[in-house]
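Here it is, the structure in full.
Right after this comes chain A.
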Amino acid sequence: MGKLYDLLLEDIRFEEGLNACMNCGVCTAICPAAEFYIYDPRKIVDTVQTKDDDSILELLKSETIWYCGECMSCKTRCPRGNAPGLIIMALRGLSQELGYFVESEKGRQQLAIKRTVGDWILSTGYCVYLDGITIAMHPEQGPVWEWVQDNKAALLERLGGNYKGDGPGILRKIPEETLDELKKIFEVTGGLDRYEKIESFSKSKAKEMNLELTDGIESEYFKHIYKTNNGTHTR
Partner candidate 1 sequence: MKKHVVVIGGGVAGLEVAGQLSRVGIDVSLIEKESATGGNINNWFRLFPDRRRSSEVKEYLDGMNMNHDIRLHTNTTIEKFFRNRNNFSITTNAGKEMTADAVIIATGFDLFKSARKEEYGYGIYDNVITSADLEKMFTEGKIALTDGTAPDTIGIIHCVGSRDEKVGNFYCSKLCCVTAVKQAIEIREFLPDSKVFCFYMDMRMGGALYEELYREAQEKWGVNFIRGKVSEASETIENGLLIKVEDTLAGRPLKMKLDLLVLMAGMEMSEGGKKIARLGGLNTGENKFFVATDSHYGSNRSNIEGVFYAGTCTAPMNITETISHARSAVVEVVDYLKIAKS
Partner candidate 2 sequence: MNIQFDPFVIPFNIGLYFILLYVVTRSIIWFRDLSRPDKLRLQRGFFGTAFAMSLKEIFMESLIHRKILKTNLRLGYMHMSLAFGWFLLIFFGTVEADIFGTKHLNAPYKAIFFRFFNPDHGRTGFEAVYGFLMDLILAFILSGLLLAIIKRFYSKIVGMKKTTRLKLTDRIALTSLWLIFPSRLLAESFTSGAYSTGSFLTGSLGSWLATFLPAQQMAYPFWWLYSISLGTFFILLPISRYMHIPTELFLIFMRNSGIRTGDKAGTFTEVQAYSCSSCGICIDTCQMNYSAGITNIQSAYLMKAIRNNDDVSAIADNCLMCGRCDVKCPVGIELSPFRMIQRRAGEAENDIRNIYKGYFRSRQIIIPEKPVLSSNYNYLHENEPAKADVLFFAGCMTHLTPSIKNSMIKILDASDVKYKFIDEQGGVCCGRPLMLAGQDKEARELINYNSRMIWKSGAHTLVTSCPICYKVFRESYYLDVEVLHHTQFIKMLIDNGSVKLNFSRKKVVYHSPCELGRGTGVYDEPKEILRHVSKLETTKFEDSNSLCCGGSLANLKISSYDRRKIATNTACELTKENPDILATACPLCKKTISSVTQTRVADISEIVAEALNINLAKRNIISQVSSIKELVKI
């Protein structure tokens, strides 16, 4: 049993997610990701259950662990009570802890998620926040969304929201002290730590790829990871 395997075992989800796999393929059969990505959750489970560090390391650096959509359909079906989805979450966690995520195109995208969803959580108290969902970042939101963005305040008013207001209600302003509590929780539970790791590993990778990376979502590296798809992930 290898060092990396031990680290995985520390993740409660891994312990929950992995019993003996008999490679029946039920997970891959139902997996939406396996349907489009060159990806096979069965093989991932089979690999980690070998407890072989080299192959686990390979996984941590690979593209393949980033294809899962975490819909958890696999958990519903597994005849051995495994949850490949959870195992993959554990692998992703470890990959970020150890900084291997920057070795894969899909892994590098973690910075994009951190700088959008991740930062919104702490700055607004929401996972996704109206002001951030711009047409530039989300052209597929279509004309209606342009209209929404142009009339945010009025529209929410019309629909009975409480945009940036006090008290309860839709898109209300989350009180400062609440946000402080959140920050504190992140601090205590290693959330901030995770954020910093993502930032620092990404910065060094950006240097290595010599793409400039500043804060926010405008710099070269960010645009690169947000948009690049080398087309080798699907058929």
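Criterion: a residue touches a chain if its C-beta (ideal position, glycine included) is under 8 Å from a C-beta of that chain, and two chains touch if they have at least 3 such contacts; residues count from 1.
Regarding selection, all candidates are chains of the complex that A comes from, given by their letters.
No experiment lies behind these values; they were computed from the predicted model shown.
This complex places one of the candidates 1 or 2 in contact with chain A: number 1.
Listed in rising order, the residues of chain A touching candidate 1 in the complex are 22-31, 34-35, 40, 42-43, 77-81.
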